[in-house]
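All protein chains but one are shown in place.
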Amino acid sequence: MNSETLNTLDSYSKNKYKYGFVTEIDSEKPKKGLDEDTIRFISLKKNEPDWMLEWRLKAFSKWKKMKEPKWANLNFPEIDYQDIYYYSAPKGFDKKPKDLSEVDPKLIETYNKLGIPLEEQKVLAGVAVDVVFDSVSVATTYKGELEKLGIIFCSIGEAIQKHPDLIKKYLGSVIPAGDHSFSALNSAVFTDGSFVYIPEGVKCPMELSTYFRINAENTGQFERTLIIADKGSYVSYLEGCTAPKRDDNQLHAANVELIAFEDAEIKYSTVQNWYPGDEDGIGGIYNFVTKRGLCAGKNSKISWTQVETGSAITWKYPSCILKGDNSIGEFYSVAITNNFQQADTGTKMTHIGKNTKSKIISKGISLGKSQNTYRGEVSFLRKADKARNYTQCDSLLVGNQCGAHTVPYIDSKNNTAVIEHEASTSKINEDQLYYCRQRGLSHEEAVSLIVNGFCKQVLQELPMEFAVEAQKLVSISLEGSVG
Amino acid sequence: MFLEIKDLSVKIENKNILKRLNLNINKGEVHAIMGPNGSGKSTLANVLAGKEDYEILNGRINFKDNDLFDLNIEERAQEGMFLAFQYPVEIPGVNITPFLHSAINSKRKRMNEEEIDNLSFAKLLKSKANDLGINIDMLKRSVNTGFSGGEKKRYEILQMSILNPDLAILDETDSGLDIDALKIVTDGVNKLKTNDNSFLIITHYQKLLNYIKPDYVHVMVNGSIVKSGGSEIAAEIEKDGFQKFQ
Partner (left out) sequence: MNIQDNYLKNKKNIFFSENKDIQSHREKLINIFENDRFDKKNNESLKNINLKNFIDFKYKYLIPEEKSVINNNEKNSYSIVSINGQCSSYKDDKIEITKILDEDYNDFSKNDIIENNDHFVNLNSLFLNSGFKIVIKKNNNIKIKISNIITDDDLTIFQKNNYICEEGSSLNLIEEYENRNNSTSNILNVIKLEKNSKLNHFLIQDNSPNHNLIITTHSSCKNDSTYTQKVYNFSEGYVRNFHYSELIEANSEADLQGIFFLKDNNTSNNKTFVKHLAEDCKSNQVYKGILNDRSKATYFSNTHVDQVAQRTEGYQLSKGVLLSDNASYFSKPELKIYADDVKCSHGSTIGPIDENAIFYLRSRGMSKIAATKILISSFINEELSSIDNEQMSEIINKKLVRYLSKVK
């Protein structure tokens, strides 16, 4: 590699994180550590009914007996679960504020800085946002308008109070508490997150979005999201995340469950930009996320799109259980790792019903000293007649100190089903760089352009409002300068 | 002097390709280089554009009062050097329009000119595409991706007319074009031609030179220019081939 390329690479790794500021705000926390008292504290703070507390305690007793899953290609020191705060709320949040005048102006300012204005007159046009700060939901926009259509969009805490029947029936139905240790942990201590219910036949007219922010130090964020799309309905949901720069690693272990009934469609997009740590690998979020969707009904569809650029560690496999006949699962992913970041991400497509289809497009880009792994499983069970999967995973290496790994598991038990899988790994194409530079683009611009092109198949799946943002984010994670 | 190549010797992978090559081009001139396959024509074009795989053994190149070797690839481009590639590379996922838009703006930035906005650029692109008989739909596609050989060449010329270079090097832009396309492409070149810019046209057929009248024709064999003169040389080559120059 010539010296110029090396210089450019060097400037990339001096990546600056623009969301790294801290909001000085008093917060209320229980003691550090995890035991039944912590869980009782959370449940009490949330004013939860007894059945919810029971549910949490059951999950906790499962968690105590479990070990962390070990399959991922990740290297990190053991997590000390007793050295974490499990709840943190800005003071005065015993009840969710009724409107913005009750919200601490510092919080509003925080979100303004993050580009998520909460004031009604400024809210993102066409996007309803639920905003979660540490452990509590701060505000939900456009609520009234959605209610007219019968759509429920609120914090999960509120849903437990107001829609106990739905929660009792569906919470944990896709990801059982005992699935693995992170799902058990989340089930025991989850604090907030979003709840969405789209009634039969309703096409949700706007994007629903949750914005997660970890602010407090040494605090885990354990959000829980549940989205139910009833027969024939449609919803597109987007999640974004940031955290301040801190030298300690912080734990984020979310659970997201999706259920799509007959003819329903859920599109779930994530732009994950948690603090990734600095260029020496100090600090950053440990992002252990379980996301699973159930295509319960005939002709249902669940589509995951993710752009993962942040976090010191990403451990995440948004999955689809394709149970209904003719149901469709999709997974589109861009994962960029730089410096000492590690990502082990992919999907799991389980074909149960007849004629089920799945598609996986994964693009991994490794820079610096990072390790980037695609791990995916496609399985066709006995009854999945005529099921089909197409998988394409491509990796790009920029620099010679990083790693790119592809670990697909392919399992077919049905002789009418067809699986096609393709993967490639290569370095950034020197001829393409030369061509772009001959037209006058700088080396950095050329790399950014080519990488964005490499990711296009995925980025174009994002809702319009966010596609441009995501493209910028991709460039930023490569460049180091904020655009 | 506009472009001055003096005693240039170039090596790649232990193979000497250009050997003490000399060439001078003045403002407003059109030069043609003809030579058999493998004589080093594309190598010369790539060395001028700054491709990094070559080892310069000897010689110097001056371009618009700069020592060319002081400039990297993009700086040369921004200074007004344009290479229409013999084999344009496909760049999947990178859309033509924003690609060219950033290219023109990086040149304007260097020249301290105002950047051109989205709308005016789109207009400019459309009208130039029209001139070259390029379907507007093509502008929605990724750079060179899935283009036929002829489409690639036409698209190179489109980029040239947008970037309006001081020195345009056309590396076998004529090959792979049918007669109609050749007319359109050479029309594009002739329209662009002024007294302030220069062209270096690489070809190994005389056909192209029926449409673009060169001021000088050079014969390149085995890494050196063995003969220079007017368009009569092209006719000689057409008749007898390169044999007698070797």
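The letters A and B name the chains in turn, as written, and every chain counts its residues from 1.
In the analysis below, contacts are C-beta pairs under 8 Å (C-beta built on N, C-alpha and C of every residue); 3 or more make two chains touch, one makes a residue touch a chain.
Here the structure is a predicted model, which is why all the values come from computation and not from measurement.
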Shown chains touched by the chain that is not drawn here: A
Per the touch definition above, residue among A:Ile282, A:Ile410 or A:Ala467 touching the missing chain: A:Ile410
For chain A, the residues touching the chain missing from this view: 1, 382, 395, 397-427
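The definition used in the following text is that only the chains that are shown with their structure count from here on.
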Inter-chain centre distance, chain A versus chain B - centres from mean C-alpha coordinates, in Å: 48
Contact footprint of chain A on chain B as seen in their complex: 49-52, 72-74, 77-78, 82-83, 85, 88-89, 91-95, 99-100, 102-104, 106-107, 110, 142-143, 159, 163
Residue ranges of chain A touching chain B (in the complex, touch as defined): 2, 4, 429, 431-432, 434-443, 445-446, 449-450, 452-457
